[in-house]
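Single-structure report; data block below.
Excluded from the complex is one protein chain; the other protein chains are retained at their positions.
Moving on, here comes subunit A:
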Amino acid sequence: MPTIRIQREDFDAATEAAALTRGQTEVGAVVTFTGLCRAEAGRLAALELEHYPGMAEEEVARVVAEAEARWPLEGVTVIHRYGRIAPGEQIVLVVTASTHRQAAFEAASFLMDYLKTRAPFWKKEHHADGSAGEWVAAKDADDEALARWQPSAPRAAE
């Protein structure tokens, strides 16, 4: 069973990785990815992350299920925060465990690419100079990142 949490609170990547492998003896590889809030060269005071309660959990679970169908994973943890997050603070955690490293690396990368375009979260900027911040625009690069998973990827839920 994957661990999926959508929460306001911070998380500890090492604790989550340890929890994923505790008691397991066939896990040979754990990949931990942490996404952090950038200051964008001092321009940002914070990001405000809005989410769709209920759907966020369900959509992350669907993306995780696709990863589990595609790679032989021994465990997955995804934590995504919402609310106000300052530069340097953590936003998202993906941990994947497998018998071998390739599956763990690829699944973690797949999960992040899909979370960015399918998980219902939206970032709004708070400017350091106090001026009104804008909603962050979706990047074409994020859609393009999905393309590399397409040839044999499970279809997106659309």
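In this section, a residue touches a chain if its C-beta (ideal position, glycine included) is under 8 Å from a C-beta of that chain, and two chains touch if they have at least 3 such contacts; residues count from 1.
Just so we're on the same page, contacts and distances are computed from a predicted model.
*Asks:* For the chain not present in this complex, what protein name does its UniProt entry give, out of "ABC transporter permease", "Molybdopterin converting factor subunit 1", "NitT/TauT family transport system ATP-binding protein" or "Acyl carrier protein"?
*Replies:* According to UniProt, the chain not displayed is called "Molybdopterin converting factor subunit 1".
*Asks:* Out of A:L49, A:L73, A:V95 or A:A108, which touches the unshown chain?
*Replies:* Counting the whole complex, the residue in contact with the absent chain is A:L49.
*Asks:* Considering the entire assembly, which residues of subunit A contact the chain that has been omitted?
*Replies:* 35, 49-52, 54-55, 58-59, 80, 91-92, 112, 115-124, 135-138, 156-158
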